[in-house]
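Quick one: the structure is below, questions incoming.
All protein chains but one are shown in place.
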Amino acid sequence: MIHTHKKLSLCPDLETAQTHGVHEECGVFGIYDTDGGDVASSVYYGLCSLQHRGQESCGIAVTDTSGASGNIRFHKDLGLVQEVFKAETIGGLHGNLGVGHVRYSTTGATTRENAQPLVLNYIKGTLALAHNGNLVNANELKKELVYGGAIFQTTTDSEMIAYYIARERVHTKSVEEALLKTAKKIRGAYGLVVMSPRKLMALRDPWGLKPLCLGKRENSYIVTSESCALHAVGAEFIRDIEPGELVTIHQDGTITSDKSLQQEQRAHCIFEYIYFARLDSVIDGIKVYDARIRAGHALAKAYPAEADIVTGVPESGLTAARGYAQCAGIPFEIAFYKNSYIGRTFIKPTQKERVSGVKLKLNVLEPVVRGKRIVLVDDSIVRGTTMANLIQMLKKAGAKEVHVRISAPPFLYPCYYGTDVPSNEQLIASSHTVEEIRQIIGADSLGYMKIEDLQTMVGKLGICKACFDNHYPIKNEEIQ
Amino acid sequence: MIHTHKKLSLCPDLETAQTHGVHEECGVFGIYDTDGGDVASSVYYGLCSLQHRGQESCGIAVTDTSGASGNIRFHKDLGLVQEVFKAETIGGLHGNLGVGHVRYSTTGATTRENAQPLVLNYIKGTLALAHNGNLVNANELKKELVYGGAIFQTTTDSEMIAYYIARERVHTKSVEEALLKTAKKIRGAYGLVVMSPRKLMALRDPWGLKPLCLGKRENSYIVTSESCALHAVGAEFIRDIEPGELVTIHQDGTITSDKSLQQEQRAHCIFEYIYFARLDSVIDGIKVYDARIRAGHALAKAYPAEADIVTGVPESGLTAARGYAQCAGIPFEIAFYKNSYIGRTFIKPTQKERVSGVKLKLNVLEPVVRGKRIVLVDDSIVRGTTMANLIQMLKKAGAKEVHVRISAPPFLYPCYYGTDVPSNEQLIASSHTVEEIRQIIGADSLGYMKIEDLQTMVGKLGICKACFDNHYPIKNEEIQ
Amino acid sequence: MIHTHKKLSLCPDLETAQTHGVHEECGVFGIYDTDGGDVASSVYYGLCSLQHRGQESCGIAVTDTSGASGNIRFHKDLGLVQEVFKAETIGGLHGNLGVGHVRYSTTGATTRENAQPLVLNYIKGTLALAHNGNLVNANELKKELVYGGAIFQTTTDSEMIAYYIARERVHTKSVEEALLKTAKKIRGAYGLVVMSPRKLMALRDPWGLKPLCLGKRENSYIVTSESCALHAVGAEFIRDIEPGELVTIHQDGTITSDKSLQQEQRAHCIFEYIYFARLDSVIDGIKVYDARIRAGHALAKAYPAEADIVTGVPESGLTAARGYAQCAGIPFEIAFYKNSYIGRTFIKPTQKERVSGVKLKLNVLEPVVRGKRIVLVDDSIVRGTTMANLIQMLKKAGAKEVHVRISAPPFLYPCYYGTDVPSNEQLIASSHTVEEIRQIIGADSLGYMKIEDLQTMVGKLGICKACFDNHYPIKNEEIQ
Partner (left out) sequence: MIHTHKKLSLCPDLETAQTHGVHEECGVFGIYDTDGGDVASSVYYGLCSLQHRGQESCGIAVTDTSGASGNIRFHKDLGLVQEVFKAETIGGLHGNLGVGHVRYSTTGATTRENAQPLVLNYIKGTLALAHNGNLVNANELKKELVYGGAIFQTTTDSEMIAYYIARERVHTKSVEEALLKTAKKIRGAYGLVVMSPRKLMALRDPWGLKPLCLGKRENSYIVTSESCALHAVGAEFIRDIEPGELVTIHQDGTITSDKSLQQEQRAHCIFEYIYFARLDSVIDGIKVYDARIRAGHALAKAYPAEADIVTGVPESGLTAARGYAQCAGIPFEIAFYKNSYIGRTFIKPTQKERVSGVKLKLNVLEPVVRGKRIVLVDDSIVRGTTMANLIQMLKKAGAKEVHVRISAPPFLYPCYYGTDVPSNEQLIASSHTVEEIRQIIGADSLGYMKIEDLQTMVGKLGICKACFDNHYPIKNEEIQ
């Protein structure tokens, strides 16, 4: 009831949807209890542990594979997982096969209609899809579909994927086959989890842009975006789903894998390691924690500073700060108190209030910083106002110097694969030099991670760093 | 927040949806302010006056025809119009062209997903549909669509109509043309209101099963299910939309009409006059009030009674009672107090409470009935328990005799056109003779309207009375 | 969540509360199941049937008389009974002795804090009070209490009554004795229900201004404002509580009565019969229905009219209209359709909407009125705008003449006993002659019930009609 204004939804026309794109970041989770137990609560806990991947909407769909009906029970809405799902709702979602989704998108498309999983009827009964990522040939695909008479009730790429699966399923022998044929049509980033009346399928894009992994708990099998969701439900990590691989879990617990899709050069999204993934996840063999520590090392080598302490902006800047401190041999300290009660429904102060929103969320621990020269690490500078505020607060509390280190290069190019990069007008880096930014935020020095150092975070893993260097792994995409 | 259990939705598989059908009763409303003013509040008031046609879910979709975008803003949810829409929501729905819908359906498909208007993107941009009625060739249509690769996100016939419009639009020059081609494919009952970026269209089924009329307020044009909705928004009634007619309202205020569809024998639903339509509406030239008065006359002639007063079960039985009283020359009285505070969220008493739900809702006015021989008129007997309760209450309050008259014949056959007729197991009339029913409910005499008298309610108007006599106006329908 | 603005409460200072008074109309209900069964659901159904006496807030308090604790469980809030109470809440209110309250008050004091029953701890444990009425020596009482150091957390007279009970209880042997001593201090109108850990008490003011009656269902005893609440819970009416009588129901089912309070001249509120009480209630031996029929008779005799039909404004005007019709020998008709879906949360139309709120709620049944000369009966005219609207609607629908008859004299004097009479500025009658009002509302003739005819409504019953004739039954009251 509180969020009525959000329920007011905008359904942009075809052109609008294509132009603005649907820059979403999401998390997916699928589980199949081959012993027949209910899985909704496991999906719930899995989604809670993926909440950092999307706080706008969420949903769970389940089916009971022992029945003949293939009926799907589902619930989805705008809000956090623990806002949307109550004990009664979870209790009513009976079924031993389920998929879930958490979603984030740009403001314009914050609609309940776009919440996932997408649940549908088609030629072979029911289907539920949960998708993380963005297609780059969406315009082309949509054009083909609408010329065939398709109608779209959401503005998500997932609906297009569903259409292709349905079309292909008419002529193929299995839903897996239809999925593979669909995969040959769609180009872009996807971690896709699909539930049919008897099977749970997981398909990862051939570049590996989006993460997807497989786990197991007794006779339950799980596919999800990040390994942290496996731990949350007490499951063991089995392995990453490979780029271009389709994994199918069958009713008897058999797991089949199809790697027949054309191989592409690996291009794992570096942004997952820099910021997006959870600190305790392991993606494609690389621990996120280690990657961030190494980012700190790289920063320390590239931009040393004469300082008394190293600290980070909570929470995301702390690990790179720890790495910087290690490498530089300077003590690591926690210098801010974070008020964890300030949530989404907090009334933001207006200018008139003479109160800073940043200060209500973060306050400086004066005994830590008084008289100190400080290295302050964060993962990005967007507008620069928050950073300027923090530096001012530190100096007011007695800090002698503040040296800012950013554990990523400046975002300069759009991401077409599903990461919501702020637009150029919002990004201070798009119109100012590093020295200008330093002056604006009031730092004593400022250093951004060098593009050439990004690789050090993840060893030999093939990465996509297009948002920093304009080298897009998927060629000839329509958007460019 | 209150209705969480309803949000838990069931998406039945294809077979289930076909078998059970989607027996819905609904109301539609469309308005085009060609002067450019906002219309959302008018749709709101229109839907409030159509609320009797569906209390399960409702929705409003609007567009601004002066813009280039064709963007549609909409909001829909489970609940009554005044529960779903608050002042802020209405205030945010800017646009001078809008459609709205109220919906009722059988329990199984009470889902938020099925709420209308259906809003979609297709080859020519955006479209919103609001549909009252039911198709009889839905299975056949759905089969054709799914074999073409269609996916269904709702279990409504409206989605099928939308698909056909989209398919036809690929090859036609205008949305009107696509609508007409669609009309040739679909068979069944429909009052359909469609909103494209620049036009408002209304299409009525060739049998005239569902009502649809046209009105005007200054430079605003309105199409809606019942004339009462015109009065609610201060508009004048222009005329009924004819069976098989497509009316289009254009941006410059021009109204065009297309009657090229094949004419069928008129079969206006008699149930609209008996119970469903609002007492102050006029449908196809017949005043609902007059029709019910005439039903009373017919009852009085067919089943006279020696009585002191005539009364009706509030609200729906009162007008036929008035007609009976007129014809029989017996005084008409209001004999029940109705507690209007008992609404949807009322906690129904269990057996244990020793309280009757009927009695909480209706109480006898003892001074009216004591010592009297009473004619009690209602429009139907379903299970018989409510009527038995009322008769018992009347007798306990001192009534000497209670003669029950029902202003409709017994429902004996299913309606395939969108009226939710209770199933046979629920209907006392399907397994008992009139005399048995009289004994069960404890009446001193009982008379049902004769099938042959139904026509007297509406003069020479062609009617559908298939639920009473098994003569269905649409031939060869797949369901039979 | 919906009514946030109402939760914002005003706690006026002492002077303000005294000056404006707390003009409340309320309903009370108390029940004692001496067999030990839970009573909360019975209180719920009782309050539902008293909802017409107050729609602003409500509450239920229960205790378990078998326990030693005297603990009271309660819940109260702003809203209708079915909004405030859900099945879980009722289910959690265990106890075989309970009291409930529905409340209406002027806007200024619409606060959750003022919701009743008032639940408190005092020298002898716990107490819950529910009070209908208004004291006239409230200022004097409050002065005495605050000089003794009292604090007030509500702006209700009930809190003062509670203080006096508590004070007297220190020196008396029983709570009944304390109640009687309190009754000697307080002057005004009250129907008071009090629950102590083991007893249920009901006290009625010595003038009989407020109604109170006693009923029985098996081994449960009930005290409540109106007999309709007895029927709602399946109980039998035993008798009215007499003016000045204290009735106590004990744990063993014994009922004791104390009539030791000084007798005063009876002054039953005539407004209960005119409008306030429910049509199916019997108060002090007079059936409300009969009283209203007789009001119609009196009107017909005083103001005959040449007319074709008689009708009333639903719901409250219908019964007097029936009486008028009977007496005048003119047919009685229902001439308006009332939209029962228009409730409290309805968005009222602004001037800009070109829609009338009255018309959304009530629409004329044109076949009833066209070409007719009409007598239209209602129970009051406040501002005159609604009546003017209705007359305009009738004439637009073809009525030839509209003769308005009002089943009460004009309100001209304030009520100090708990009935919320609109202020003079709001009342058209306070500044206009009957002829002026007739012209303003556009009626062809207008007649108000004569003060001298009021008595005919209730036979020989002593009545208070001070709001019409300025003769207040309680002398020397401080307010005058």
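To keep things simple, chains are lettered A, B and C as they appear, and every chain counts its residues starting from 1.
Operating definition for what follows: a contact is a pair of C-beta atoms (placed from the backbone, for glycine too) under 8 Å apart; a residue touches a chain by one contact, two chains touch by 3 or more.
The model shown is predicted, which means the values in this text are computed figures rather than measured ones.
Residue-wise, the contact with the chain that is not shown comes from A:Val364, picked out of A:Ala320, A:Val364, A:Met387 or A:Cys464. Across A:His94, A:Lys216 or A:Lys287, the residue that sits in touch with the chain not pictured is A:Lys287. Only one residue from A:Arg198, A:Lys216, A:His231 or A:Lys450 touches the chain missing from this view: A:His231. Within the set A:Ile31, A:Cys48, A:Leu78 or A:Ala408, the residue that contacts the chain not displayed is A:Cys48.
Only one of the listed residues, A:Leu279, A:Val382 or A:Ile440, touches the absent chain: A:Leu279. Interface with the hidden chain, as seen from chain C, comprises residues 1, 4-5, 7-14, 16-17, 69-75, 77, 86, 88-89, 92-93, 113, 118-123, 125-127, 146-153, 155, 159, 162-163, 166-170, 197. By the touch criterion stated above, the residues of chain A touching the omitted chain are 1-2, 41-42, 44-45, 48-49, 51-52, 55, 80-83, 85-87, 90, 217, 228, 231-234, 278-280, 287, 289-290, 293, 315, 318-319, 322, 332-334, 337-343, 345-347, 349, 353-356, 359-360, 363-368.
As a working rule, only the chains that are shown with their structure count from here on.
Ranking every chain by how far its Cα centroid lies from the centroid of chain C, the top place goes to A. Remark: chain A and chain B have CA centroids separated by 46 Å (rounded to whole angstrom). Work out the mean CA point of chain A and of chain C, and you get 59 Å between them. The residues of chain C that reach two or more other chains are 1-2, listed in rising order.
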